[in-house]
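With one protein chain withheld, the remaining protein chains of the complex are depicted in position.
The block that comes next holds chain A.
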Amino acid sequence: MSNDPIHQFQISKLVPIEIGGLDLSFTNSSLFMVATVAAAAGFLFLTTSNRGMIPSRLQSVSEISYEFVASMLRDGAGSQGMRFFPMVFSLFMFVLVANLLGMFPYFFTVTSHLIVTFALAMLVIGTVVVYGFWKHGLHFLNLFVPSGVPGALMPLVVLIEVISFLSRPISLSVRLFANMLAGHITLKVFAGFVVSLGSMGALGIGGAILPLAMTVALTALEFLVAFLQAYVFAVLTCMYLNDALHPGH
């Protein structure tokens, strides 16, 4: 077993594929993305296949997750936002299941790679921009023009607003990525202390209790973070979609 806390994030090619000079290999990251989608879709499909009027326990888990995202979207983007429900729900379930799958020992955490979270964030921002321009035309640019700013300052303020808008996908992706990366490294480092202290004889085994307790506590915390980050990602998605739906009439 490797004691290197970064080792868990290494990408390894499972099925090397190269098309036209592009490396399209099926990696362990791809495998866990497929597993995430399969787990989320399979769970939702199997638990709702009964369609009981009185839901079973698992069916109510699916229904709760639906209600949770739906009310989040209604609060964040109004009832018009419900047309984006499939996207927000898919994003939420993907991030949540990917985070939770990453909690298994020896599993790969998909969301601990910046490029994955950045792609998800670009999907959100791309939807906001495309839908905003399609629905409101150039009126969408009103988003960058705050009211009550003196004319001389306007170009500067608009420029800052544009940069602030462009920084959204970065902060959205960096937040999810940094939380997952930092959490998993911390967990691995503390678990590594247990092993290296445990190999130092009787005194070491006594001392290893402390990092072991810390690891247990951190594991619980990581489950919380896994859920919280999926929630934050979905909430921010709703907020940005709200801008696309209502760009400051």
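The definition used in the following text is that a residue touches a chain if its C-beta (ideal position, glycine included) is under 8 Å from a C-beta of that chain, and two chains touch if they have at least 3 such contacts; residues count from 1.
The criterion applied here is as follows: contacts and distances are computed from a predicted model.
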Handout entry: Missing subunit (named according to UniProt) among the choices "ABC transporter permease", "Thiamine biosynthesis protein thio", "Cytochrome c oxidase subunit 1" or "ATP synthase protein I"
Key = "ATP synthase protein I"
Exercise for the section: Decide which residue listed in A:Leu143, A:Ala191 or A:Ala208 touches the omitted chain of the complex. Expected result: A:Leu143
Completion exercise
Contacting the left-out chain: of A:Val174, A:Val189 or A:Leu212, that is A:Val174
Fill in the blank from the handout: Listed in rising order, the chain A residues that touch the chain left out are 76, 78, 142-144, 146-147, 156, 159-161, 163-168, 170-171, 174-175, 178-179, 182, 221, 228-229, 231-232, 235-236, 239, 242-243, 246-249
